[in-house]
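With one protein chain held back, the other chains of the complex are shown just where they sit.
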């Protein structure tokens, strides 16, 4: 809802800096009597974890999550049942080479939040980006693993659909392909091409942007709270809050601007079960801020990270002109690891709205 | 923050349906001792008001706003000074031809919120779209007029940058041109072309999408509350909550995905006053969710309205196949009137963050 | 939740000053498909309305409430069905003798909020107390009338249990007596005694304090959100926010401090239906912040109003010593009219927690 908390009834509060002792989150509002395992959370974290290929930062974090509260132990170790009280999750930070950053303590990296944090707070944890580091998103992924459990039948999947100007070919879209390549790419041919292109980017010390698509299936019709808590507005807020995201769209998104009303309207016919069935999904599963029962489709654009080896003109905290080059370990395409993060934010927004309609307790009583 | 309220410390709660007795809003958190006139609010409302050209709905609403609370009268009639207590604004609904809608009471218009409201609430005010009508946005505009007063030196302007596939020519951008044509177009030549294109759309009973750009100047550096209350996340939420909006972007937006880190980074040099000065604004004035002091630039895509004269396949509330054609008075391009609404949402988000940093009382004491 | 809004899912936002054009509220979160009549709201307002006996202020307000949004008309005039969208209620202010207050515009009445509003906001609507007037509580009562409809079987009643040092005799408690006397007194004999005592207070231009008791029956077991949204914490917040209230207690309240664990514990035995049945209700129907299913019992103390005819030493806005005497029309015992207000706050808190558990939509689907 605000500051370091996302959600209204399914509330995720994250804390921690890139190079502090630990990072963590509190999930407040998890319905009671929901079974989950620490392995399920870990599996999601492992998808986001750095150091898994040469296309992501070489920082090695085991990202071993612990469940500290809000549960009763299940039958085997690592099995839990939620009790309805806040669930605290925590990951110790282990691989922190703070010295990598010492030379940028007083320098503002262009395109980074260095200057704005200093202006706002008058103090900044410069080590690894501090609070503005993408490391915070690990806890979103952990919380998202719980959110996925809240709505029965919910399935939230994501894929990278563009790196730079190279888009996937939707005619070859195959969800099964996504975990098979290091890009979350649903199209094997495009993945091969991306590998070549990213190698060039990496070797030149540069970086490149990307576009991520999230598809949520099994979203019950009726979720979303008009006017300012529309499901799409909350998804937009959640996705835009991810590091480096500069654009968010639902369904046709910006392409809808060029369509006519005839083209864009999703017609309906009675379905086999007598309920309204849509003949298309330009709307991305949301009308008037409320889910239609179709798949919710969201995309977001991730800018190229400014942590590059090419020196850029900047200033330091004292107001002097300096040139800045980032030597730390970084991702040539931060958009890749944003895929599980985007899934998590969409899952959290949907879980939150599910509880707004059904209540924390009502959700498991129906 | 939720449901029918936007904002955290500058909180706007709107109420009312298209064809109810009135619509209104409560602005809670307005700092005390700020002078404003009802004419200033009315001027903003008049920019959004329907019936002003043949390109917007012919519904005639005077949209005469009244200030019911939260103020002491100033020296002349219609002058006010805020007292720090909630300001209630209200507009009577006067021109309601409910009969226009009687034939769609039981039919779901494709692309409209008819079906989703019914699924969610089990009841729906079908007259003019009820709560899902764009009429609600009048109160956003009214609240935005107050938000503009909160931050000294803030200037929020908007323009339509695309209708359908026709974009403005940025080399001809002229803010002075915006109020001179019925499209909020900053480019006279494009405005002429749009006039022709929209005439064709209107005559065929069709509709077309659009893209709006909002530019906020005078935004102090340092506004924005990481992690989940980032200024861009709140702007995204506010803009996405506007009727028919399907995409939101900040600065380079989706185009950033195709850029390299070198291209996208905004370099800095010490400015004449010794403070950091940016050499470009790809970021759209926001880094790490915090304003940089540059202009905040946001764009959003508005889909074509589904209220068209061409019959579309649909179902009715009883589950039967029907064809739906909307005969009411509607805008061929709802994106036009979204310009002042977008300005208002950006102004409200900025005012809210200004107060989060400085406090309701501190904002006027500094 | 904050400032001028009470509640989390059943959210009541009030606005308006004693001598402005109108007062009103927005009830956001009312479940859909709940039938109510304007007469039901009016009936509650009439119980709080001033000018009904010589023991309350002679200000004559018809307090005629209007329903402006959030409803579809029912079968007869004044009948409504909620649609799930915000319900706006409004009362025009009609009898405003602002001149009565002109001599206290610059003087701080001891015991009033005059000085604190000036210190906080640097401006104050002095007419009739402005926003700090008890007139605001009319909208709480109106909202409470809707809250009562949210929880099936809920019955919230209140009574005055003490004026000054004179307490009702609980052995004579008769709810049917409450509407028969001008004090909401459940004990006819005490009502007679209060009439005499209050006549003396009124004639001397003085005022006296009171204690109100609210009893809510039909509260489902399980309502209340540990830790900081406990049902008793929210009731305490709601009651303490009523003008002139200085103390709140639940069940045994302060008397519990003098009890032993044996005396205070409410023992249980299996009830006729097999469910736990309490043998006493020292807890006032709440354990660990969660309702037990017994009657929720709350009491609050109302201080004597400081609007008295005896001059009191004070200062003016310029810092000069002055003597202040309030000549306006006031209640000798403001606690009397606080009874329906207390009922409303308890009803709102219970409705809010009912929705937190079951959701806005789930509440009417079970």
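Letters A, B and C mark the chains in the order given here, with residues in each chain numbered from 1 onward.
Everything that follows uses one rule, which is that a residue touches a chain if its C-beta (ideal position, glycine included) is under 8 Å from a C-beta of that chain, and two chains touch if they have at least 3 such contacts.
Remember, it's a predicted structure, so these values are computed and weren't measured experimentally.
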item	value
Selected residue (touches chain absent from view) among A:131, A:149, A:246 or A:312	A:131
Touching the absent chain when the full complex is considered, from C:104, C:302 or C:339	C:302
Subunit A residues that touch the omitted chain in the full complex	3-5, 11, 13-17, 20-24, 26, 28-29, 32-33, 66, 68-70, 72, 81-88, 120-125, 130-131, 361, 364
In subunit B, positions touching the absent partner	9, 85, 222, 225-226, 355-363, 365-366
Hidden partner chain, residues of subunit C it touches	1-6, 8, 14, 108, 110-113, 115-117, 119-120, 131-132, 136, 162, 164-165, 201, 206-211, 221-230, 232-241, 243, 246-270, 274-276, 279, 282-284, 287-293, 301-308, 310, 312-315, 319-321, 335, 357
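The rule is simple: only the chains that are shown with their structure count from here on.
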item	value
Fraction-based call for subunit C against subunit B, same above half, different below	same
Centroid distance [mean C-alpha coordinates] between subunit B and subunit A, Å	27
Inter-chain centre distance, subunit B versus subunit C - centres from mean C-alpha coordinates, in Å	38
Subunit C residues counted as touching two or more neighbouring chains	85, 361
